[in-house]
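All remarks here apply to the structure that follows.
What you see is the complex with one protein chain gone and the rest in place.
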Amino acid sequence: MRWPILSAKSTALRAKTAIALAGAALLPGCSWIRAFDLNGHQSTIDVEGPVARTQTNLFYVTCWVTLVLFIIVGAVLAYAMVRFRAKTEADEHAVPPPQGHGNPLVEVGLISGAVLALVIIAVPTVKGIFYTYDVPEVQKGEAYQVTATGYQWWFKFEYPAEQIAGHGALTTGNELVIPAGRPIHINLRSMDVMHSFWVPKLAGKVDMIPNRANLLWLEAEHPGYYWGQCAEFCGESHAVMRFRVIALAPSEFNAWLNSQMAPARDAHPGAQPATAEATAQFASVRSFGQNETGATGAFEVSPLDAWRRKQLPDSNEDPALIARGRELFSEKTCSTCHTIRGNPSAVGIVGPELTHVGSRSSIAGGLLDNTPEQLRRWIHNPEAVKPGNKMWVTGYVPNHITLSAGDEVCLVSYLESLK
Amino acid sequence: MADALAKTGFLGKEEHAPTKTFVLWRPTAKTGLMSWLTTVDHKRIGFLYGISALFFFLVGGVEALLIRIQLMVPNNHFLTAQQYNEMFTMHATTMIFLAVMPLSAAFFNFIMPLQIGARDVAFPRLNAFSFWVFLVGAIILNIGWFIHDGAPNGGWFGYTPLTTKLYSPNHAIDMWVMGLQLLGVASIAASLNFIVTIINLRAPGMTMMRLPVFTWMTLVTAFLIVLSFPAITIALVELMMDRLFGTNFFEVSGGGMPILWTHLFWVFGHPEVYILILPAMGIISEILPTFARKPLFGYPIVVFSGASIGFLGFGVWSHHMFTTGMGTMGTAAFSLTTMVIAVPTGVKIFNWIGTLWGGHISMRTPMCFALGFIWMFMIGGFSGVMHAAAPADAEQHNSYFVVAHFHYVLIGGSLFALLAGIHYWFPLMFGRKVSEFWGKLSFWLVFIGFNVTFFPMHFLGLNGMPRRTFTYDSNMGWGTGNFVATMGAFLLGIGVGTYFVVMVYTFFKGEKVAKDPWDARTLEWGLPAPPPEYNYLVIPTVHARDDWWYEKHHRSEVAAERAVHAKEDAAHGGIHMPFQSIYPFIAGVGILVGAVGIAVVDADPGPGLVGRKLATCLVGFAILLVASLLWSLEGNDGYHIHPEGEVEGDGHGH
Amino acid sequence: MSSISAADIDHHHDPSTSTGIPNKKLLMWTFLASDCMFFGCLISTHLIYRLHPPPGVPAARQIFSIELTSFSTFILLMSSLMMALAVNAIQKGNLRSLRASILTTVLFGSIFLGCQVYEFHNFVYEKHLTITNSILGTTFFTLTGTHGTHVAVGVLWLVLMYIRSFKPAGAEAAKGTWLLFSFAHLVVFAATLILTGYVVLGVARAGQADGFNLKMIGTYAGAQYPALIATLIGFLGLRWFALPRGEVDFDQRNAVDVEMMGLYWHFVDIVWIVIFTAVYLLEYIS
Partner (left out) sequence: MSSPAAAASAHDHGHEENKFQIFVQIAMLLAVITGIEIITVYLPFASWLLIWTLVIFSAVKFLFVIFIFMHLRWDKPFCTILFFIGLFLGGGTMWALLKLFGAAASFPLSSVVK
């Protein structure tokens, strides 16, 4: 664990979890328990927002209550199994035991016990239902509004509060940037089939259902970088319909908004060269396509810092390639599906908005790191990365889009320059 | 069993067998293929159900293993995304509808009439028809593997609009829709039969409160089937209309609300899971008293709790939909009703423990499975209660935590009990007994393999692994858990394999046993093993709840009484047996042709009515129509036999 | 059951069953319980979509014709009466009355179906409501169509029962002639029903276009005389099939079969009672 954000709490949490869960596990040996460090990127235990915390605490309640019941009932059962076991063959044929038929008093007692246990669970459950459903009344005023829309197999995020003249609301794809410490009210929509919006560390999932106005609220307690995933089966590539949520301190969030509101950066020859160097690793699919174990889980920098660096232009970008890429973007009909504000021909709405795609840390629905190699792999053959995806099925195949190696380099340069 | 049935002579046609025209010929074959195609004997039909169910269990198991191989390591490329989706859809559909349900039906058919002292079910030909329709449904569901369109791939609850024509244009979903539709028809027909049988065909003295618990659970299950399948039938009809005729039920652009499907499916879906568990609970309630050598603790309460589980099961469906945004009231209501179900279920657990308490428990193989059931079902039930807490479920829903929950109740619950049941009734069905060593070995392999497979899934779920994903990243922390689960699945596979090999061996070569080897308690154990075609030579008169136990301890009175009844019976002209019939099978063939027409054949693009699709459907329909007409014309009469045999119940035992 | 003689049949107690309720009756009641769930879900679907009609759905009031529906509702109620009388008749062993009642029930059921065919035709071609062009059409046609299918099955069953009531007693039945006879009877019956429906609907349509008067009927008869003649032959054929031919194998013992069929028929009727209120009448409340 190298991220400062996590290390403080996670030990305590891990202990709690280990007791609550491994207690019931009867696991042979500690090495097993290590396998169940419940602090992955999508842990529902190691949570970082009030909604998810409510849900997890309720889980602990249910877990403890049932664990106690399991121990009691299990103990009695085990005792009965051992104590009344016929020890020998002869024992089995001995005189049958008294043929007792039951005892109503015992029954009533046990039923009351069970009901009581359920009440212990029911009370926080009902409370939790009301709390997690919508932003609490007192906080309604400060809630930030976002609309998330599911498509096969990517997410679109809109910021209705940030209107851009001539374009409507600010739109991004697959990475939702939110202010930390502030409730976020997310309207959930779907344009095709059912999807589900799930960022385990921030909140439980709520489905995105066609012809239905669902909503979800969450809050990130502090700035951070979170993994999310579609949680309702939505067809062939459901498994790789992923996304990220980036929570920023309010000032940083506003800065981000400002940069996103601007049209795409125009890195024409002679423009200011970029300053900072940004190479970051996002620990997503390193190499989809071969049976590799992917990234290590250890980060050179924290994912959030890596994301931050991604906001800055690359210092060694080549304006000539970028310009060519920009032309190719129209020539290859990419522009019919993708919007790039500032590029007048790119107004398509079938695919994710790419105005600032270079500033995202992941592409293709959170599946790949946004590195030049991965980007190139994606536009080279999207089908190989994400089977059945619409860019391939309704774009490349019918339009016979083929890219030469040179085209790919130019397009990648162009897209990476869109910070 | 085939031998045994062949031995039972066809002892003479009487004035009741009228000469028939050739179309209304009455098949009389007692061996060979024809005897199986025309059988109306509930035991043979039960056997057919059992064999098909076990076959499909292996198919579903192989699909499960392929799933596990794909998930063994991150970013695996063993299966493609589409193949994986087909795999889990067909795995679940197969296991639920083609393995566990028909295996339960096998016991309903074979055991239930024996337990109530009946000679057959109320409508023997309808019973045969149910089986054939079931088989047709199974075939339709699985055709996809062999044709270009591929197997169904929309998940076992087939959420719309993913399953509408727009998003699933080929025939895979049509087959799923048609297959399930037919399985629904088969299940409803069979259940109507069981309900009438249990209510109307009980032997004298067999009051409702003396019914063996397994029979009671059969009754409750049959009611659940009859009352819940209409919901999915409607949902499937609507989906089929959308797909075939372009209606708007789930078509958003036409004002449709896909969420409606979700509701209709789960209105069926939740009762369905109790359809899977209640027969299992019935089996357990038979095995525990036998091996504890004590009556079931709190019989009336066990029966009542079973019925209330069935009843309450209709009021909780939306707990599968906590994340669909039902609003606070709806969510809270369903959350609470779901928790309530834990009470009657708990009552059963308590009573089973009460049955063991003070008994003389002999740890035979069936008992091992039964005790394993209690432990595993308890774990599964508890994770069910965790789901019932809606806010917590928001994190668990569609994660591997759910997968863990339902495999604990489905395998640790239903399947363990069914495996126990096979062991338990094997001696009665075939007159042979599984060796204790091999039986116990298979139990331990299955038990350990099962836990190694599914326990880690709880942690995978809590660690955020969504279900129905064909691949995952190595940096999510799911690698170890998945690897362990896959290893467990192989161990489980070896266990299941052992179980099967042992069963097959025993069927042919196993140790022969006299009747009632377990010193059991209920009526069916008084029969010779295997039971003759007519079951009871003399319809027994029931005196007590565990009547066979009573009989064993009141030999002389029972024998005297039975002799009197035997005389009366002889005066009535012997034992009435229903005629065999080919028409249920032919009707099934018609349905198969029609269903292929609807689900698989392409619609011709040209105008006009006559096309290949329509033609196939019409041919099928015509066969069905003619078959049912002849079926009704041939009538439900039968013949009488006068077997010479000893009157049972006098001088047997252990 | 064969050992029980017709004379001492008790229609409310079947001694061969544990509860005294005949198996077939129990089967039918259980099936009807199941059908409650079936129609419950189907009617729910319709009502749910009526609760939230999407924009652009035509107003049901403008499409429905309360006169026609009230008429067919009335007809269906009367058919239920006839069905009840049929059961009553066979329980008393009155075969003539049974056949008359069954035929009337068939007639009323067919009128109901005819009205439905007319209604559907009218909605589709004049009101432009089809099963695909709006959610109202989708749920309406599916729901009433499913009900109509139930009625049609009921009519078929009634016809088969009617034919069955001619089965000759004793050895006659075994000769195979009965098989052919009943097949032919069925075919003639079905053809006559369809032809009659065709003629009646044709007259109704012609009358709607030109007004009902003798001239119109004359024109229609002139144009459609083959159909009319065929219908007439059909009726004569049915009369011939119904000629008395000695003892028949149909009496009180078959009452339970008729009763089972009656239960089904009445159930279809009560489903219509619900549909009439929930689907039609509610639309007229402003």
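When the chains are written out, they are named A, B and C in that same order, and each has its own residue count from 1.
By our rule, a residue touches a chain if its C-beta (ideal position, glycine included) is under 8 Å from a C-beta of that chain, and two chains touch if they have at least 3 such contacts.
The shown structure was predicted, so the numbers you read here are calculated from the model rather than taken from an experiment.
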Request  = Identify the visible chains that the left-out chain touches across the whole complex.
outcome  = A, B, C
Key: Of B:H42, B:R545 or B:H576, the one touching the omitted chain in the full complex   = B:H576
Request  = Write down which of B:L48, B:L239 or B:I259 is the residue touching the left-out chain.
outcome  = B:I259
Query = Quick one: which of B:T160, B:S318, B:S335 or B:S414 touches the chain that's been left out?
reply = B:S318
Message = Take the complete complex as the reference. Which residues in chain A touch the chain that isn't displayed?
response = 189, 210-213
Request  = Provide the residue numbers of chain B that touch the chain removed from this figure.
outcome  = 119, 199, 201-204, 223, 226-227, 231, 255, 257, 259-260, 263, 267, 314-315, 318, 325-327, 329-330, 539, 565, 568-569, 572, 575-576
Task = Spell out the interface residues on chain C facing the chain that's missing from view.
result = 10, 12-13, 15-21, 25-26, 29-30, 32-41, 43-44, 47-48, 51-52, 54-55, 66, 70, 73-74, 77-78, 80-81, 83-85, 87-88, 259, 262-263, 266-267, 269-270, 273-274, 276-278, 281-282, 284-286
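Keep this in mind: only the chains that are shown with their structure count from here on.
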Ask   = Roughly how many whole angstrom separate the Cα centroids of chain A and chain B?
value = 39
Key: Distance between chain centroids, defined by C-alpha means - chain A, chain C (Å)   = 58
Ask   = On chain B, where are the residues touching two or more other chains?
value = 255-257
Message = Could you pull out the residues of chain A that touch at least 2 other chains?
response = none
Request  = Name, in rising order, each residue of chain A that touches chain B in their complex.
outcome  = 17, 21, 24-25, 32, 34-45, 52, 54-56, 58-59, 61-63, 66, 69-70, 73-74, 76-77, 80-81, 84-86, 91-94, 96-104, 106-107, 110-111, 114-115, 118, 121-122, 124-126, 128-133, 152, 188, 192-194, 196, 198, 200, 203-207, 209-212, 214-215, 227, 229-240, 283-285, 288, 291-297, 387-388
Message = Considering only the defined contacts, which chain B positions touch chain A in the complex?
response = 73-77, 80-82, 84-85, 154-155, 159, 161-162, 167, 252, 255-259, 292-299, 301, 323-325, 327-328, 331-332, 335-336, 339-340, 342-343, 346-347, 349-351, 353-354, 356-363, 371, 374-375, 378-379, 382-383, 385-386, 388-399, 455-456, 458-459, 461-466, 468-481, 484, 519, 654
Note = chain B residues touching chain C in their complex are 16, 18-21, 23-24, 122-123, 188, 192-193, 195-196, 199-202, 206, 226-231, 233-235, 237-238, 241, 245-249, 254-257, 260, 264, 267, 572-573, 632-633, 637
